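What you see is the complex with one protein chain gone and the rest in place.
Now for subunit A:
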Amino acid sequence: MSEATSAETAGAETASSEIVVQTRALSKVYRDFWGRQKVRALKSLDLEVRKGEVFGLLGPNGSGKTTTIKLLLGLLFPTEGEALLFGKDSSDVSKNERLGYLPEESYLYRFLNAEETLDFYGRLFDMPADVREQRIDELIKMVGLDRARKRQLQEYSKGMTRRIGLAQALINNPELILLDEPTSGLDPIGTREMKDMILRLKAEGKTVVMCSHLLADVQDVCDRIAILHQGELKELGRVDTLLTVADVTQLRAKGLTGECQQELRDVIARHHGELLEMNNPTTTLEDLFLKIVRDSEARPGRRASIEGADDNKTGGVATAD
């Protein structure tokens, strides 16, 4: 946790002005064969992701996260608006040179083994044989599949498939990595490793755009998040500021005696403060997330009214160890 926090602050400072991903009024309507409208999956999304950021797309199932990623990749054509990667239109193939993509599920050729898979994708980047070989070896070790490198993917477990999927996404040492639910199917250790991986990429100066509905993951690694609901952008901002509650002071301490606690209560009472609780805080992002979703369901079409992000500079979080 502490490692993550320091990386985040470092990221915040180094976030340069270079915009890697940009969407302008990006919209997507799924139509059926006859051109009849089926679903408005994304409604006029405006986003900017800068170089070196870890950006999280959040939202409940079916809120348009995957749709957004596919639009960025050019796998889908926008109904309206445009998506630019590295300043190029998403339909431009040459953008793929600097990009890595881990799909929702690993869509890989099941009859290839790990080495063949990476070799195949390496060739698609026109990598010369020696570079390819070295990179494949590195990646297989990195994702921990060294012992299964000669086995066909159809024999892989879900988590192993996910790992080779990640390796495949990194074969070209990309500058921008798009991860669609990177931790799904991974065990807690795998999840931890994936998160560390993302932070490592960030430390290397890469840009990461990930989507997930696993809030803890997002909270741990993302610098900024966007929350989508039913295809609409509901919230956008820095994770640390979004999660700060302005008028509440949190205090964490260890080894306090009962007397000392009583003393604290007295101090608070003397200053006309109201003590809310004095035990472990529960998850924080989850609360925000659920509140936004409920709000949005109650009053569709409007932005959620949680505006804690902008006016909270005064309320610091005190943490005593």
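Heads up, the rule we're going with is that a residue touches a chain if its C-beta (ideal position, glycine included) is under 8 Å from a C-beta of that chain, and two chains touch if they have at least 3 such contacts; residues count from 1.
Here is the rule we use: contacts and distances are computed from a predicted model.
Matching "Transketolase", "ABC-2 family transporter protein", "Oxidoreductase" or "Serine/threonine-protein kinase RsbT" against the UniProt entry of the left-out chain gives the name "ABC-2 family transporter protein". Across A:55, A:121 or A:156, the residue that sits in touch with the chain not pictured is A:121. Screening A:18, A:97 or A:204 against the full complex identifies A:97 as the residue touching the chain left out. Summary of contacts with the chain left out: across A:73, A:114 or A:218, the touching residue is A:73.
Where subunit A meets the omitted chain, the residues involved are 27, 29, 35, 70, 73-77, 79-80, 91-94, 96-97, 99, 101, 103, 105, 107-109, 111-112, 120-121, 123-126, 168, 172.
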